[in-house]
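Excluded from the complex is one protein chain; the other protein chains are retained at their positions.
== subunit A ==
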Amino acid sequence: MTTPSSTSAINPKPRRQRRSRASRLLHSPVFFPLVGFIAVFIVMALVNDNFLLPNNLTNVARQGAIIGIIAVGMSFAIFTGGIDLSVGPVMALSGTLMAGLMAAGWPPTVAVIVGLLLGMTFGAFNGACVAFARMPPIIVTLATMGIARGLGLIYTGGYPISGLPAGFAFFGRGEVMGIQVPILIMLLVYLVAYIVLHHTSFGRYVYAIGGNEEATRLTGIRVPRYKLLVYTISGLTAAIAGLVITSRLMSGQPNAGTGFELDAIAAVVLGGAAIAGGRGAILGTLVGAMLLAILNNGLNLMGVSPYLQDVVKGGIILLAIYIGRGRSA
């Protein structure tokens, strides 16, 4: 930082220089979500005596993990300028398949792998419709949202599947080094997503497609291939969430995850992403998901009626988007 940034503001032809650390932080897409998170966190801590208890904070993170994991796949879709509405039902379908296979005596490892593959297959189907058949993502995933929900209900007959092997509880209830496994899984998913988005070519293409799909295609990037991959990832993260929730409940719930797609979208947008694509940060999504989680938890602790909670959450999302709007890329 030998060059003071103030000189470049006057010099009409400034020399090449990198932004200062403070400016980088301020322009980081994570900055505003983080400020919002801290603000809500402080309010909740002041209003509720129990909010800061370690048990409660762990609880918040664990509850937020499900949406947090789903929101990773949603981020990929939204960064490309798309969307995936099918994540909730795909989560439920993958989870019930895992439960069903285990109840039928399959070893948990195999059941989990098959469940994850099912999620990826569903995602790949979404991706193929979007990328190769060139159908709009919102319509495609609206349709597969219904299909996945229906298949889950058909498979289970509408009843939860229980009687799962005790060892399976590890993913939803276990602890490693004092940290809850759902939180660990979530952090692992974010770590991988971060590396993919920021340090691989594929990650760069994700943003490029969202920024200008036509230019990306004309410059010689195989756009359809990467879109297929994006929706496959979204299916996979939904299935991972299915694994966690099924293990947590120790039963396969065909109706789980109703409305989760909207929470996941909210997390991504609260995280500072542009809904039109091309701009956003995966760590912002993590902050967004945790922001939603502390809102839920804090409002519960305050004894706010669930009906009013929805109103408050909606209002805060609007406020956040309003504050963050128009920030230049």
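Basically, a residue touches a chain if its C-beta (ideal position, glycine included) is under 8 Å from a C-beta of that chain, and two chains touch if they have at least 3 such contacts; residues count from 1.
Here is the rule we go by: contacts and distances are computed from a predicted model.
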Omitted chain (choose from "Cytochrome bo(3) ubiquinol oxidase subunit 4", "PepSY-associated TM helix domain-containing protein", "Ribonucleotide-diphosphate reductase subunit alpha" or "Predicted Fe-Mo cluster-binding protein, NifX family") - UniProt protein name: "Ribonucleotide-diphosphate reductase subunit alpha"
Contact partner of the left-out chain, one of A:Gly105, A:Gly220 or A:Pro306: A:Gly220
Among A:Leu116, A:Cys129, A:Ala208 or A:Val287, the residue in touch with the chain that has been omitted: A:Ala208
Hidden partner chain, touching residue among A:Asn50, A:Thr109 or A:Thr200: A:Thr200
Residues of subunit A (touch criterion as defined above) contacting the omitted chain: 8-14, 16-19, 195, 199-201, 204-205, 207-208, 211-212, 214-222, 274, 278-279, 328-329
